[in-house]
Structure formats: C-alpha cells, structure tokens
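Only a single protein chain was left out; the remaining protein chains are all shown in position.
Here is chain A:
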C-alpha cells in the first residue's frame, strides 16, 4: 500500500468541495425531506414520519396549488409573448441600425432592475389601482414584462448581432424583400438566441414575487405567492412542495438554455 501517499492538499480540496456540495445540495435535501415529512419537529434530525398526505392536499381539486400553478404558467407564457413582441424589433434595430445613443437605450432597459423593487411596485400598484389594472392578470403581466425586458432585449440584440449581415444581403440580392429576408434568414438564425431570451423571461416571470404581490394579490395568486403564504403560516410541507414545483421548470429550462445559447451569442450580450 505504499502507493497511497498522504497529500494534505488533497484533504483541503476535498473539504472545500464537500462544503460547496453541502451549500448546493443541503437546502435541496432539506426541501426534499420537508416535502415528504408528515411529522418533523425539533430536536429531531430527521422527520419522524414520512408520507404524501400534503401532496394530496396540494393537488386536491379544492387546493389552490393547481390554480396558482396554472396562473403562474399562463402569466409566464403571456409575459414571454409580450416581451418577445418588443424584443424582436428592438433587438434587430439595436443590432443592425446605427442608432444614436445605442448604449443609452440598452442601459434604459436595465432601469427597472436598477431601482429598489419595493417602492417602484408600490407606486405601480397605486397607478394600476386607478386604471383598474390592479388584481388582474394583464396588470401582473405588464409588471413582469418590464422586469424581463432587459434580458429579452439584451439577448435578442446579441442574437441578431451574431447573424452576419451579408447573409441577409445575399437574400436581398437575389430577390428577397427586406421582410422576406428577415423571416427566412435572420429570424431562423437568431432563433436559438431568441429562444434563450424567452427562457430567461419565462423563469423570471415564474419566480417573480414582489411585483405580483403588490399588483396581483389577493385576486391573482401565483406559485411564489402560495409559497410565501404557506411558509409564513409555518406550513413547511406545502411550501416545500410548491418550491419543488417551481424547481422543475427552472431546471428544465436551464438545460434548454445551455443547449441553445451558443458562445458567439453570449459574447455579444450587452454590446
């Protein structure tokens, strides 16, 4: 056994990796345990009883989890649609045309993220209340779109920049109108990048809490709102199950992003 030499660095590396793994997987493990715990209280290290009765409660026809899930997905889909409707023309213009203050325009989409969320949403809620958008799905969608537009526009701009202008010109020169060249050449080639931006907006919308809370609650309930209510009420089982539900699309979409977002697009984000 003389092959096994003791290396202190290996030990240190192992320890750091272990800590990292714990930081990542610890909370998830806790979540998983809570999701299947029937009874679990201090000072016990592990749940006392396992079972799926809370799952049944969450997914019961009268439970509001399903309604919240449907709401969340519907709002996210509408948000993606609206964001792309703005981001495709805006991104194309920012990528292709020599716009004055191009940098400033790109920064402008960051503004909704730059200010503290809470005061902004309180004011939006007040404004929406006056025009009757408070407590409605369109109201929530608008809030999510302003929030997600920075991803949509920035990534769309990068995606369009990555499409060589000569590819478009080649189509123009053999008889394609500007619109036709865009539809046949530019859009399909930018599609992976646009797909990635859609995924980002979708995830942002699915996760969004503050804006939904001020503009939507209590009439419009989404999964994060449900999670908050359950967590605040000490119902960790329902909160954990909701969190797991939220995790599924997140992980799924991260895989999609990883597949679609190529390095040449990523390198152009924000330029």
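Please note the rule applied: a contact is a pair of C-beta atoms (placed from the backbone, for glycine too) under 8 Å apart; a residue touches a chain by one contact, two chains touch by 3 or more; residues count from 1.
The rule is simple: contacts and distances are computed from a predicted model.
Hidden from the displayed complex is a chain whose UniProt protein name, among "YceI-like domain-containing protein", "Carbon-phosphorus lyase complex subunit PhnJ", "Carbohydrate ABC transporter ATP-binding protein, CUT1 family" or "Serine kinase", is "Carbohydrate ABC transporter ATP-binding protein, CUT1 family".
One of A:185, A:198 or A:223 touches the chain omitted from the figure, and that residue is A:185. Contact with the undisplayed chain is limited, among A:169, A:219 or A:258, to A:169. Contact residues of chain A toward the unshown chain are 164, 166-167, 169-178, 180, 184-185, 188-189.
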